[in-house]
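Left out: one protein chain. Kept in place: all the others.
Each chain gets a letter, A, B and C, in the order it is written, and its residues are counted from 1.
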Amino acid sequence: MGISVELQYLETGQVLENALVGPDTCRMEIRSPKITAAAQPGQFVMVSVAHDSTDPLLRRPLSIHLADNGVLTLLYRMVGKGTRLMSQMKKGDEISLLGPLGRGFQIHDAAHHCLVGGGLGVAPLLFLGTEIKRRRPEERLTILLGGRSRNELLALDDFQKIAPVHLATDDGSSGLHGLVTDLLGQEIEGPATIYTCGPTPMMKGVASLARQRTWPCQVSLETMMACGMGACLGCTVQRPGFDETEKKYVHVCKDGPVFEAAEIWR
Amino acid sequence: MGISVELQYLETGQVLENALVGPDTCRMEIRSPKITAAAQPGQFVMVSVAHDSTDPLLRRPLSIHLADNGVLTLLYRMVGKGTRLMSQMKKGDEISLLGPLGRGFQIHDAAHHCLVGGGLGVAPLLFLGTEIKRRRPEERLTILLGGRSRNELLALDDFQKIAPVHLATDDGSSGLHGLVTDLLGQEIEGPATIYTCGPTPMMKGVASLARQRTWPCQVSLETMMACGMGACLGCTVQRPGFDETEKKYVHVCKDGPVFEAAEIWR
Amino acid sequence: MAVDTSVKIGEWQLANPIMTASGTFGYGEEFRPFVDLSALGAIVVKGISLNPRPGNPPPRVVETASGMLNAIGLQNVGVDRFISEKMPMIRRLGAQVVVNILGDSLEDYQQLAAKLDHVEGIAAIEVNISCPNVKKGGVAYGTDPAMAARVTEVVARASSRPVIIKLSPNVTDITVIARAVEGAGATAISLINTLIGMAIDIRSGQPKLANIMGGLSGPAIKPVALRMVYQVASTVKIPVIGIGGITTLEDVIEFMMAGATAVQIGTANFVNPAISGELVTGLGRYLQDSGRKAATELIGCVKI
Partner (left out) sequence: MAVDTSVKIGEWQLANPIMTASGTFGYGEEFRPFVDLSALGAIVVKGISLNPRPGNPPPRVVETASGMLNAIGLQNVGVDRFISEKMPMIRRLGAQVVVNILGDSLEDYQQLAAKLDHVEGIAAIEVNISCPNVKKGGVAYGTDPAMAARVTEVVARASSRPVIIKLSPNVTDITVIARAVEGAGATAISLINTLIGMAIDIRSGQPKLANIMGGLSGPAIKPVALRMVYQVASTVKIPVIGIGGITTLEDVIEFMMAGATAVQIGTANFVNPAISGELVTGLGRYLQDSGRKAATELIGCVKI
């Protein structure tokens, strides 16, 4: 665990594009060369959403959706006032970013890499898929995506450009009528390395299936964060089995957001 | 004193235009038919500057610069975060206004109406001049404007359209090299009714000259305001000569912002 | 199916739990264009003293981060003029009225309660005990349990109406004061009054308020208010009225879940003068949408 702080920057980026790309979901491209150059898949940035105001006060954590050629892309859902304020930013506006933060996905060699994303959990997986393909072009890569319905399957075109994509929707409007976990059970046969991000119940389902099959599985967690850089100790997740010791908790912003599933859930 | 609350509205206006018109100074046109229809010269509106945020918390008081044909115009200087936020609003944005508020200028018959404005104090005087000209076209109207320098003489073209304008600047870059009070002494001879708005020292100078000549003089005051409608009792100005009684204070938002100079200063 | 939005404070039944806070709603009339006053649970008028008070010199208000400081200095017309000039108008508005009173001595409080007891159209008395006791060297009644209890007794004895004691948050243990006033006969407790704060203008080097210190209100203080409401509601058996930074429907529900029987809207009236009426409507809709039959189901329902 533990990450190098030397590659973290406080950078004022320039909004290049900010547009609605799905229900309540926006995609923002930001010129931010330093953070982009240092970014690893699964890492995140802390975004300053308010100008000249102390409310909302804290930065908001958002995964790095893509980092390419000096341009950082974020994919975010408008759930509260911070993300609503972000959605109002326009081309040319300045935006303060802190990052890249956290420990991202570990890309080891594997016969078959399988990304499993649900809802907004797809955000970090596009960067991850892109990097797996770039770094290990000869290894197999499969992408499983789930959402409530067809129009909640985000960044689909982008994913389809890098690897075969299988879909599942709660309402059957696209792909399998069911959960992305069902898809994992059905579509992936031989041994695979799993990378998953999405709602906690989904990730727990994925992790439990992976454990049964003894596949490695990395999960990306979310918690409330104040600082995003290990200073506040606010972003804890409890680890079962470690009681009343320091090891009882991990900190999502520094020890994660990506963990081996076995570190977190038994 | 006392104003009718029946003609007050909480209205969501639409920004039609918002542009820089002088050093740190913007002019905003807002479609706001109800408030515009009820507005009297010298009255003000309380403007909500923050969306989806509790900081800045309170509305900001701004004088009605013009009210015509459903369109309300404001002229404001960016002095702090509220007015800076206002300056970022764009055509089509919604803006919540409360008004028209306060007791404005009283336009009685007079041989000669004389408006004396300094700096941002010209804001309410354009509406006043327009109304004097409309209601009493046969009476004489003169406008005296002062500012630090030529480019701080705001809305000059608009004023020149309605009446003869005399200028004074601190640096002599336009008109008289001196104070607008000097202008008043030099340019206005016969008896006149004075209406003034600007920095307090300027208005005190104007009021004292008017008192010497026994001319009627109305002044428009500013204070910190929380509610703008008589509910918080925060916007007091002390009246000399009334001690330890309720009459010691007037409330700028309800009893004013326009007062007979003699009510306030002795 | 209609939802029952009513709540009870002693024998007094309010149509709904939304009240407006003292000092932030004038005498009601200012808000006529924006709120149907008769649709509110109640309005609480600006604090009334025995004699008229001019209040503090300006500046009296200053904005802070998500809040404001005020040092109005309890300006008011005095109880006699309040009764003769303001009450007739308030009665015409059809609102349930709570009269907030303040004094410098026990006798002040006693006389105020007695005078108001003969006046028609008053639903309840709210006692501001954040005021300094001039005889005790200026210590606020609300910071000493014994003094708070004495004021409560005196007003309860002089008044035939529900007596609400409004607590100051500037104390070490709010539950001690709450228990004292409950024991002394309060019908209900309202809290919080403002936190004491200060601001300095660095350009002039002077305090931003002429009075040096003032009362902090608004969303900034909501977490402190909610905590105290929870603590007091968990301690006493009488109803608690929650006050402090309430701005949204969500805030109203938080305070009721924490144990408040009713709430008062203060600073938010300045930001949106229509808010109190909007919250009445919003609460009814929320109760309906969440499948609840009565507003009272919310009271103290927080899961610990």
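We adopt the following convention: contacts are C-beta pairs under 8 Å (C-beta built on N, C-alpha and C of every residue); 3 or more make two chains touch, one makes a residue touch a chain.
Keep in mind that what you see is a predicted model, and the values were worked out from it rather than measured.
Chemist: For the chain that is not shown, enumerate the shown chains it touches in the whole assembly.
Modeler: When the entire complex is considered, the left-out chain reaches A, B, C.
Chemist: Among A:Val45, A:Cys227 or A:Val258, choose the residue that contacts the chain missing from this document, as touch is defined above.
Modeler: That would be A:Cys227, which touches the missing chain.
Chemist: If I consider the whole complex, including the chain that's not displayed, which of A:Gly42, A:Pro56, A:Gly205 or A:Gly256 touches that chain?
Modeler: A:Pro56
Chemist: Please identify which residue in C:Val44, C:Ile72, C:Ala186 or C:Ala258 touches the non-displayed chain.
Modeler: C:Ala258
Chemist: For chain A, which residues lie in contact with the unshown chain of the complex?
Modeler: Residues touching the hidden chain, for chain A, are 5-6, 8-10, 48, 54-59, 96, 98, 223-238, 244-246, 248-249.
Chemist: What residues on chain C make contact with the chain left out of this view?
Modeler: With respect to the unshown chain, the touching residues of chain C are 64-67, 69, 143, 170-173, 195-200, 202, 204-207, 212-213, 216, 218-224, 226-227, 230, 245, 250, 253-254, 257-258, 301-304.
Chemist: I need the residue numbers on chain B that touch the omitted chain, in ascending order.
Modeler: Listed in rising order, the touching residues are 54-55.
Everything that follows uses one rule, which is that only the chains that are shown with their structure count from here on.
Chemist: Tell me which chain's centre, taken as the mean of its C-alpha atoms, is farthest from chain A.
Modeler: B
Chemist: How many angstrom lie between the CA centroids of chain B and chain C, rounded to a whole number?
Modeler: Chain B and chain C have C-alpha centres separated by 36 Å.
Chemist: Counting only Cα atoms for the centres, state how far chain A is from chain B in Å.
Modeler: The answer is 54 Å.
Chemist: Taking each residue of chain A in turn, which ones touch at least two of the other chains?
Modeler: 54-55
Chemist: Which chain C residues sit where two or more other chains touch them?
Modeler: Answer for chain C, listing residues that touch two or more other chains: 65-66, 219.
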